[in-house]
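With one protein chain withheld, the remaining protein chains of the complex are depicted in position.
When the chains are written out, they are named A and B in that same order, and each has its own residue count from 1.
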Amino acid sequence: MSAYKLSLEGISKSFGAVTANDRVTLRVRPGTVHAVLGENGAGKSTLMNVLYGLYRPDEGRILIDGRDVVIDSPRAALAAGIGMVHQHFMLVGQLTVTENIVLGMKGQGLKLDLASHRRKIAKLSQSFGFEIDPTADVMKLPIGMQQRVEILKLIYQNAEILILDEPTSVLTPNETGPFFELLERLKSAGKTILFITHKLEEVMAIADDVTVMQGGKVKASLAKSETDPASLARTMVGRDVLFQVKRSAHSTGEPVLRLADVSANNARGLKALDRVTFEIRAGEVFGIAGVDGNGQAELAEVISGLRPVESGRIHVSDTDVTQASISDRARRFGVAYVPEDRHRDGLVLDESVAQNMILRTYNRRPFARFGFFDRSAIRDHAERLASAFAVRLQSVDQEVRYLSGGNQQKVILARELEGAPRVLVVAQPTKGLDVGAIEFVQQQILAQRDRGVAVLYISTELEHLLDVCDRVGVLFRGKLMDTIGSDDATPERVGLLMAGVAA
Amino acid sequence: MESLFSLQAITEILSTSLRLSVPLVFAALAGVLSERSGVFNIALEGKILAGAFGAAFGAFLMEDPYSGLVVGMLFGMMAGSILAVLGVTFGVNQIVTGIAINIFVLGITAFLSRIVFGAQANTLRLPGFKAFDFPGLSSIPVVGPVLFGQDLMVYLMFICVGAVFLFLYRTPWGLAVRAVGENPSAVDSAGLSVTKLRYGCVIAAGALAALGGCYLVLSQVFLFSEHMSAGKGFIALAAVILGRWNPVGALCACLLFGFFDALQLRLQFNYQDVPHQFFLMLPYLISILALVGLVGKPRPPAAVGRHYRREAK
Partner (left out) sequence: MQRLYRILFHLRSVLAIVAALAVGSLLIIAAGSNPIEAYKTLFHGAFFDYWGFAATLVKMSPLLLAGLAVVLPLRAGLFNIGAEGQIYIGALFATIAALYLPVLPGPVHILICTLAGALGGALWALIPALLKAYQGINEIIVTLLLNFVALHFVSFMVSGPMIEPGAPYPYSPEIPDSLFLPHILPCSDAHFGVLVGIVIAIGMYIVFRRGVSGFTLATVGRNPEAARYAGISVKRHIIVSFMIAGACAGLAGTFEVLGHRYRLFHAFSQGYGYDGIVVAFLAGLNPFLAILSSMFIGGLRSGANMMQRAMGIETTVVEAIQGLVILFVAMSLAFRYRATAIGQAITRRKELEQALDEQTRDKKT
């Protein structure tokens, strides 16, 4: 019997010119929680996808209980006792909990015996304290419950090793505690847990061992007792101090953006914003915190004009813009918007950088005359913006698809900030970016604040919010719970609000 | 002139309705199966036609309808395989592939029928299936002749509806098919092959739709004529939507369309002073109206028409 339940030995994986994993070795003791810590792009997800058989490694071996195994498909991974909870859940919303759990299970024969599965699942759920109703439609469960369904599914299929990819990103700070208790119960039932995260405090709270990755390589692998947060942080980021945005003291001006009793529906026609009221002054950054899906996306869309309000009014300075069109808001009233989903909303990936730079002004002079484009004016404009925002590209005629995430974000920022906006709405602007790009984006936002722009900053990353914002409000089920000055906003206080507990 | 409402007229209309809906039902079942697995199947029309030609070809060569049935299904499966290879493996847009299959089958069957049947193409009388009566049951008024005085393929159709229903809702594979049409990543992650599931459904759908074509040849007209599918595949697509991607729902929708088709024939007969072309529009118009008049918005399987690629997350 080997000392390790699972070991990955010298795993390498490249995508084209990019090396995502470079001779990574990871050894996990049985019955432990082993954290894999690293920033975005450190290669954690690639490694886990290799382990789960979704990617084929270029080299390296995988051993379970000391024996070589070949994992070339999720089926092989499941057969080897490895189960994975992805960051985006792999559930079918239209099916019930039971149907989702038995999906793909071997040895079921010809007939699908849902009733007996249902009984067994209910029993298993009870024994671990999952509190899941096996007959519920998954679509109707809250996101935290869906996560439990994923885990229950793995246990039901007898997985010994559970890979959890950033499991707390969908939970409120207050749901995290019970979730960790659940992990403890799983651990004492003998399960081995690989816990992927970029949050130090979670490592300290739950892990037995930790492996730190950076730039596709393993930087350190040690027991939690041998380390402390500060040294882990140094190893993870690869430089001494965690990055801090410098926020200069400054005065704010008149209110610029005002929302009064704004209600709106989401894409499914359900109420997503419930009588939201706030104002943002010139030169102020107002942060919106909250667990994803509590109305943040709708709030941003309502202000930028992409989504109509059901009731309430929106003012920019003294003008009522509630009924103004998207382009009027952008061009006449100076409402700039950096959407959360760059690929879905902010960019046309198949178009050139130059065309994307004029996405909101495409039909204006000098870019267009008499219904036809002036190519050279468009190119000059794009080159000017690209150099001002240090966008790294080969040519402005390049399709924006081929830029890195950080450079794509810069294209959007350049475009939105160019027209000297009065209001700037940014939604999750640092999502999926590396440290350097995050720093750049936040500095741009603060520069706008200092210019006297009213900034609405929506993020689920509480640390970032507290770094940048002057005040923080919390959205919970479409309601603005409370607004706190950033100096009084502790993670605990904001966390309670995020869970819907009024202060 | 006969009344539209005599008992005999009603029996006749219902019986005709059922017969006219048979090809639609087979095609719609094919549509349900393939769209449930996430493959948009606009090629139903071509598959019906391929099945019809195969049926005629088989029945012509072997001089018996059962061979026709087998060859017809084989041809339909071949058409289905094209959709599977291009649409599922290579990720060519499923609509484009489907349209290409339709046009291809239309051209190739037109040509081959001249080669195979030659000059006698339009005078041929191929061996086919005959209606038979269930003793006792068929003498019940109205219901008897409608349900128990039909030919083999009508009963086969009801069996297929039941089989597809049981498959989708009562077997582990059916569960996997329903899941793969909604969220292929989940199925992949559960260790099942998205490709195999979709291939199975699309090729089985080829055979099913082809049965619709077989029925046209072996039970209705006993010869093959160019483009004899005449848009039935498209009406079947409408029936799939109207039946909400459920085999029984699709059956009901097809029976409805079949009823209007039968009514149309009856109206032609009863109102001979109106050019019959006027009534020919009705089934297509009804299909459109059915789509427009749907209560609530139909929700197709979420992954329909999308190519699944694992690495493209």
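Convention: contacts are C-beta pairs under 8 Å (C-beta built on N, C-alpha and C of every residue); 3 or more make two chains touch, one makes a residue touch a chain.
This one's a predicted model, so the numbers in the text were calculated from it and none came from an experiment.
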| item | value |
| --- | --- |
| Contact set of the excluded chain (shown chains only) | A, B |
| From B:Asn93, B:Thr171 or B:Ser193, residue that would touch the chain that is not displayed | B:Asn93 |
| Of B:Phe104, B:Phe134, B:Tyr155 or B:Trp173, the residue in touch with the unshown chain | B:Phe104 |
| Per the touch definition above, residue among A:Arg307, A:His381, A:Lys410 or A:His464 touching the missing chain | A:Arg307 |
| Contact footprint on subunit B, counting only the chain that is left out | 42, 82, 86, 90-93, 95-97, 99-101, 103-108, 110-112, 114-115, 226, 230-231, 234-235, 237-238, 241, 274-275, 277-278, 280-281, 284-285, 287-288, 291-292, 297, 305-306 |
| Touching residues on subunit A - with respect to the absent chain | 265, 267, 269, 304-308, 323-327, 330, 337, 339, 341, 344-351, 355, 359-360, 362-363, 368, 371-373, 375 |
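One rule holds in what follows: only the chains that are shown with their structure count from here on.
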| item | value |
| --- | --- |
| Rounded Å distance, subunit A centre to subunit B centre (Cα mean) | 45 |
| Residue ranges of subunit A touching subunit B (in the complex, touch as defined) | 52, 54-55, 73-79, 84, 86, 88, 90-95, 99-100, 102-105, 108-112 |
| Of all residues in subunit B, those that touch subunit A in their complex | 170-172, 174-176, 178-179, 182-183, 185-192, 302, 310-311 |
